[in-house]
Every structure is written in C-alpha cells, then in structure tokens.
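Got a structure for you, written out below as structure tokens; questions coming shortly.
Note that one protein chain of the assembly has been removed; the remaining protein chains are unaltered in position.
Order of writing sets the labels: A, B and C. Residues in every chain begin at 1.
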Amino acid sequence: MIVIMKQSAEQEQIDKLKKEFEEMGLQIHLSQGVNTTLMGLVGDTTKIDIGKVASMDIVEEVKRIQEPYKKANRKFHPQDTVIEVGSAKIGGGNFQVIAGPCSVETPQQICQVAQAVKASGASLLRGGAFKPRTSPYAFQGLRGEGISLLSQAKKETGLPIVTEIMSYEDIDLFDDVDVIQVGARNMQNFELLKQLGKLDKPILLKRGMSATIEEFLMSAEYIMAQGNEKVILCERGIRTFETKTRNTLDMSAVPMLKKLSHLPVMIDPSHATGIPWMVEPMTLAAIAAGADGVMIEVHNDPPKALCDGAQSLRPEQFDSLMKKVQKTAEFFKTL
Amino acid sequence: MIVIMKQSAEQEQIDKLKKEFEEMGLQIHLSQGVNTTLMGLVGDTTKIDIGKVASMDIVEEVKRIQEPYKKANRKFHPQDTVIEVGSAKIGGGNFQVIAGPCSVETPQQICQVAQAVKASGASLLRGGAFKPRTSPYAFQGLRGEGISLLSQAKKETGLPIVTEIMSYEDIDLFDDVDVIQVGARNMQNFELLKQLGKLDKPILLKRGMSATIEEFLMSAEYIMAQGNEKVILCERGIRTFETKTRNTLDMSAVPMLKKLSHLPVMIDPSHATGIPWMVEPMTLAAIAAGADGVMIEVHNDPPKALCDGAQSLRPEQFDSLMKKVQKTAEFFKTL
Amino acid sequence: MIVIMKQSAEQEQIDKLKKEFEEMGLQIHLSQGVNTTLMGLVGDTTKIDIGKVASMDIVEEVKRIQEPYKKANRKFHPQDTVIEVGSAKIGGGNFQVIAGPCSVETPQQICQVAQAVKASGASLLRGGAFKPRTSPYAFQGLRGEGISLLSQAKKETGLPIVTEIMSYEDIDLFDDVDVIQVGARNMQNFELLKQLGKLDKPILLKRGMSATIEEFLMSAEYIMAQGNEKVILCERGIRTFETKTRNTLDMSAVPMLKKLSHLPVMIDPSHATGIPWMVEPMTLAAIAAGADGVMIEVHNDPPKALCDGAQSLRPEQFDSLMKKVQKTAEFFKTL
Partner (left out) sequence: MIVIMKQSAEQEQIDKLKKEFEEMGLQIHLSQGVNTTLMGLVGDTTKIDIGKVASMDIVEEVKRIQEPYKKANRKFHPQDTVIEVGSAKIGGGNFQVIAGPCSVETPQQICQVAQAVKASGASLLRGGAFKPRTSPYAFQGLRGEGISLLSQAKKETGLPIVTEIMSYEDIDLFDDVDVIQVGARNMQNFELLKQLGKLDKPILLKRGMSATIEEFLMSAEYIMAQGNEKVILCERGIRTFETKTRNTLDMSAVPMLKKLSHLPVMIDPSHATGIPWMVEPMTLAAIAAGADGVMIEVHNDPPKALCDGAQSLRPEQFDSLMKKVQKTAEFFKTL
C-alpha cells in the first residue's frame, strides 16, 4: 500500500502516522520529494481500511498494491483447487457441464430433463426451487417441494444436484443438495455468505451484475474466511449499456479469474445472453478461454416453462451441443 | 402488452394463443398485416411472464406497455405518500435530513453526533450497526450493541433512528428502530423484502448499484405487495465507468421516480460521491430536483471513523450545510 | 508518478531505469522494501507514456499522481476562466442560457425561435446546421444554408450564435459563428480538436457519452495546447444501463470539473434526458450544483421538428422556465 501525503502535511504529522503503521506490524518506507512524500507500507495490509486512511487530513491518496483477498488468491495457493462433487471433478483442467431447468416444476418435468441431460453427458443437475424474480407477482418457485423433486431426480439418475439458496433460514431443506448456489443478486448478501462459509459443502457463487472482479473474489473470500474453501466462481454476464443481449458476458473474466485465483471458474451462457442460440457459441468460446465448466438451462418444453423458458435449450439441442462440447474440450486439452 | 408474432406463425397457432390469453381474462386486439401480426393485450398483464411468452415458437418479440408495478405506481395513487416518523413527515413536499455516522462506534461518539445533528436541524438519526463491508476482514459493525447505542441516542435527543438490516434473523433487535434501511446490496434480496413487507414500519430502500429505475420500483413493490406501503426510495449512485466519484449519482432519477411513483424519494450524496466536499452541491441540487430529503454521513472525527470516514462531514461542516439546506428548501417551496 | 517494480527486478535493471528517468529531468525517490521496490518520480511527468513504462519487464504497475492535463488544470490557473461572447460572460459565477432548436429548418422557424428565446432571457442562440444523426437516412441538417439562416437570426436579434462543426473542411462557413460546438461523438476526433485549437474563437466541447472526466479534460487540453484557451465544457449525459432517460446526466461532474479545471462548465439537460419535462428540474439542479449555464432545446412546433422534437420545449414552456432560472440563479448567488 502506498500512502501519498498532501504537500501541506507537516513532518510531525507524517512521523506520527508512520509510527501508527509501525505499531500495526508494518514496515514503512518513506520517500520524501520536493512536492510529494510517499509512504510505502510493507507487510499484511489486508486489514487496513483504505477509506479511513484516505480521510486523514494529511493524506492525498492511498493506493493498494497487494490484493485484498488472501484465501482466494493464487499467489498463496498456486495450484488449482479441484472440487469433487459425486464423481465429478470441478477445476484443474476438467470441463464439467451443469444442466437443467430454470425452475423445478413437476416430478415428470425434472426427471425427464434429468434423464435427458445425463444421457447427453452433463455431470450435475441444476434446477431452481427458490427463484429470485424481479416481480413479486411472478412464479417464486416450488421452494421446499422443489428440492424434494430434485432429490428424487438425483435418486433416479445419480446426478449430484445444484440449487439456489435465497435465505439461510431455509438451510435445513438443503441437506441433500450437493452444491449450493448463491445468485448474482445475493453476491453481496454478506450475512448469507458468512453462514455458508461454515458449511462443508461446495458453493457456486455467481458474479453480481455490477460486481468488479475484485469484489467477486472478496465475496468468495467471505465464504472462505469462515473455513469453507470449496467455492466455484461463476461469471453470468455483467450489466452494460448493450441491450441486444440480456447482459454482457465478460469472457475475459475467465482467464483473469484463473490468473488471480486458484478457484474453479464456470460460465452461465444461458443467463448471460438470455438467448438460446447464443448458448452454443458462448459455451465453445468459454472452453477456448479456459473455463472449468458451464451451466446451461435445459427444459423439455421451453414455451411452457414457468420461468425463463425463453433462454432454455430443448434436450435435443443440448444433446447436439454436448457432442461439440466434448470434442472441443478434448481438442483444447491437447492444444 | 404487445405480442409480435413471427411471420412463420400459422393462423391456427395464433388463434390458440389468442384463446389462451382470453382465458386469462384479457381482451385481445389482433392486427394482421402482410408481414406482421400483432396482438394487443388489454387488461391486467402484470401477472404475465414476458419471458415465457417470448419463448414461444411463434412469437418474435413481446413489448410491455403497462408498468409491471401497481402499488408503487402513481397512476393508481396520484397523491404523494407521506410517511410520518416521530414528528417528521417524509414525502409530500417536506424536505427531511437524516444524518449520523456511517457506523455506530461508542456511546460517546453516537450521542455526540446525535446532539450535534439535532442542533443543526436534522430530523432523523442514522447510524450503522450491521455493516455490509466488501472485505470480510473489515469492521463489520457493533451489531446488536450498536442498535442499543442508537436507542440511547434516541432517548437523549428524541430523534427517530434509521439503521440497516442485513438478515431477517436479526429482526428482534430492531424493535426500537423507527425506519429500517435495506442497503443497495440487498435491494434484490427478495426473501428479506417479503419479510419486511409484513411489518408495520417504514422501510428506507436503497437503489442497487446496477438496478434500473423499474427494478428499483419492483423491489418497492415486493415490500408493498405484502402489505407494508411505507417505503422510502433512496437513490445512492449507480455504477458507471466514471472513477472520479465512487458512484454516479443519478440525479434525474429523482424527478423520474416522483413521476412514476407516489413514494417519497431521498438521495444519499455521501455514498453516491464518496467525497465530503461534494455533499453540499449534490444536496442543494437534490432539493432543486424535487427530492424529499437527503441522508448525510456526519462523524465527530472522520479520520478515526471505523468505516467510510473519508466521506463524512464534521459536525461544523454539517451545520453550515444545514443553514443552506433550510434556506434552499424554503426558496424552492415558493418558487 | 509511482513506478512499482516487480519482485524479480534486479538491482542493475532498477539502476538503469532510474538513470533513464533522471536523464528526462526527473528526480527519483527510491523506496526499497523486502518485497517491493517503489520509484517515485518527481517533476513534469505529463510527457511520460504510462503504457510504455508499464510494459517493461521489470515493472509491475505504474500509478500517476499528477493530472496529465496542464492548461486546463485549476492548479496552474486558480481563477475561473471567463469567456466573453457578445455581451455574455460565460464562467466566473455568471449563469448563461443557450437556447434554440435542435436543427435550423426554415427562416421563419429560426427567427421565430430566436425572437422568443431572446425575449425570455436567453443570451445565446443555438441551432444545428450540421447534424450528427445515427442513421444515414435521417435528416442531416441544412448545412451551409443552416448557418446562413442562423446569421440572419443573429442579425435580427443580436444574439450570438452557437452551432456544431462536424468536419474541419467546413470551417469557412463558420466565420459568423460565435461559438463552435464539438459534439459528444467528436469529443475524441483529435484532428478536429487540433485544428480548432488554432482558432481564436470559443469552443463548446461536449463530453463524449463514455468519456471519463479525465478524458474530457484531455480533449479540452488538445484544443488549449494549440493556443485556443477559450473552451467551454458541456456535460450532456453519459451512457449507462438505465433506459428511462436517454442518457444519465452526471450532475456530480459539474462540481468535479469546476474543482479540477478553471474552464466554464455548462450542462445540456435536453440531450441528457431526452424528455422535455425533465429539463426544468435538471436545469434548476445544475444551478444549485454550481454550473455556469445550460443549453436548452426550444422549438416553436416540437412535433413538426425535423430532429429531436421529442425533447424540445415550446417557447412558452421555455419562458416559464426562464423566470425560475433567473430567480434561482439570483438565489444561489447570495446563498
């Protein structure tokens, strides 16, 4: 961390601040010029509150050099984290596909889709039981019953299940859930993150629509700081001015997250684009960019879907995509 | 709502869809051209799932005309909502100032600030007990103890208190709180909104950093749909590419929200800009733009603040601002 | 400027770089820690290419401290620049209103509007002759003839005229123009800026839709670096995700630009919002925020306007607004 002092700062004040930092266990390197005095802080600065230092009368500006996240940081954990879910390995060069309907609707629907995506090669089943909908008048999900139906589909197919939690009060319903998803709108629901950090269960954390990559990693850090290091990052589109796609899939976030962190990185092309025919090119591009997997919406009857049918693939479209996914993942493994 | 059919849609399919809509109690106006068939849906379309209709094979596009919010909509409630908190009236042409520190820290601090802001003319006291911090390593607030300190300051000054809730599990601690704040990061924490909708207590709802005005109103609708119609909207800056200010204060949201909704609209210039000297011009501009109030951070010793000191005013700066606020509010009342 | 060296940088390389900087006339303050070596560069660093330094093998990151603009910088020119156009003074606490139609259309239209806005108190007349339209099929302006019509209106009313240039090839047509406007889409048309920098005529420079405040000032610097220091900055809305308004008026840019630069700052509420009833609240807010003026579209018959009629005020609306503008400007002068 570099602290740039105001020209008006007096020597006495500078000395006092320097001493304060030293008492926090930091080493201080002072560089005094004619117009500017800089303080370089060396040591563990993750606990320093930038805002607080910046608000001091004698401080012009503070610039962080070190990343503010530690557990999620690849610097301190160079090898890829690999998370095992059932027989699927997420991270470390394995490409996994999570597939299923936006919402769980009926036993028939979820089992039919589960069978289909399994047959096509998906390794995890997704399905929404608790649904974050913009409108209070829209279908809010089957909730507890939805999770029961997912469990049933899991029993029938053997596929591990992924579903979203919206409130920690519902945690007891998630016993049979293999991966708990935190949606984009809750990425900075810090109380929820802290509680999930105490579990021993993988968390699929979606990037908030306007979250920077650093904030995204800080939210992962919230979970990890409590002890749960099984976090899967999922880019699902950011909010920009462009309206042709629902959000703008930030494909460069894939290599950036892989560089900064050891955690697995997936993308969600269905929600990012909101357009079914875009799922294929964005999935293939994600493989090329180095992603560890994708999460794809599949519905047996999209127009009848109770939510987001517009972006779902039909099972036969998904099957055709999976053939390409397998070949493409294979190709890039050996490139 | 207008449904634009694909050119490939067959008459039989169009008739079937028309019938389905009619069974939902809607009136359908069909307009068939050489290349395009349009269906105009008249009636209560708030419950129709746009995504679902858009995903139908025969549908090219769906365009909503009616706003998807009802209780928050000025069309159905033309007069301003006025929310009374203690002796303060929020909305309806009254300009109110909520002031206080970012975080409650010590009994001395909160009482000192409370006395000061009261003396300067603030009508409500704010103070953070539960703090949503980007970093898990930053100060997270005094939590329950913080609320106790706020209560004490309320007793001493008579100022009603405003503080943020982060999880509904803590609701019992909010008995003495007069206005419950929902922070920007929880604006789409729908489970929390639903629960707050069952209370009989004003909710100050902050706009999410990347929330559209429509989404903001839909979140108010979540609270109101459960019965609690005492919602105060608060614009606090949106996320854009500009980095000179922490966020970009969307001043035009003030008249827009006032036009679309009957709810009171406040702004938070401290969080929007992150810069103390910007609080004054943005506060005066908010009055000119028609806002019902502002929320301002005041700290007795900003550099020692445990959070966001950088953007806080000192009591004497706040006092000087309040003198201008009163004159300006008076001026615009008679303009 | 601070140069942060990579941990892998060798002493010899650091010394070599230090020497290079010193040869550019800079003073170097070296701060060497266990993990990080910082170089503080003191002197005129505006000419250093950050990208180039950042690309060096031994450099981790470069951070600029000094602003990269000089002539536009208030630090080197503390007093407000006041630009005189006819009898109007722009800047320095004078509030000026530029008004007129989006496009010049007919002699009747422009003279009628000119008479009207003059009577209401506008001090400059605007009117588009060269029109930057998104579509090649939309009305492109009367071009040279439009400027002749403006000249005529100037003769009749005595109002100085403001009109946009789109290509320097047309400069001969601008002899009688008092203020040359550079539109948002040309804010980084650097060749045009350079050429306008050689004139002795005020330039009204609009902020690009996605230009940062720093880039905006750098574009002013382009003009000023060639000798023409009469630049008026105009905020006209930035592009964000919000769709209720055409763009998002960045009101906080007003005090920020006034702080960073001595140049006059105006806002254009008509283009920023695209909504006629928003012009009034945004104009009053701009006065409160400290702007030096506004630019407002007025058309005698908005629905018949050949361009952007949707956002124009009618003369009687403008007149009513001007009464409030005068009182409000007066009020804030003495606040």
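Everything that follows uses one rule, which is that a residue touches a chain if its C-beta (ideal position, glycine included) is under 8 Å from a C-beta of that chain, and two chains touch if they have at least 3 such contacts.
It should be emphasised that the depicted structure is a prediction, and the values quoted were computed from it without experimental measurement.
Only one of B:24, B:42 or B:119 touches the absent chain when the whole complex is considered: B:42. Within the set C:6, C:133, C:259 or C:327, the residue that contacts the chain not displayed is C:133.
Within the set C:14, C:30, C:199 or C:225, the residue that contacts the chain not displayed is C:225. For chain A, the residues touching the absent chain in the complete assembly are 210, 212-214, 238, 240-245, 248-256, 259, 272-273, 277-278, 281-282, 284-290, 324, 327-328, 331-332, 335. Although one chain is hidden here, its contacts on chain B can still be listed: residues 2, 4, 27, 29-36, 38, 40, 42, 60-61, 63, 65, 239-241, 243. What chain C contributes to its contact with the hidden chain is residues 46-47, 49, 51-52, 54-57, 68, 130, 132-140, 166-169, 185-186, 188-192, 194, 208-210, 215, 218, 221-222, 225-226, 239, 302-312.
Definition applied: only the chains that are shown with their structure count from here on.
Comparing the contact residues of chain A and chain B by number shows a mostly shared set, over half of all numbers used being common to the two copies. Closest chain to the protein centre (all Cα atoms averaged), using per-chain Cα means: B. Averaging C-alpha coordinates per chain places the centre of chain A 39 Å away from that of chain C. Chain B has its Cα centroid 26 Å from the Cα centroid of chain A.
Multi-chain contact residues of chain C (touching two or more other chains): 240-241, 243.
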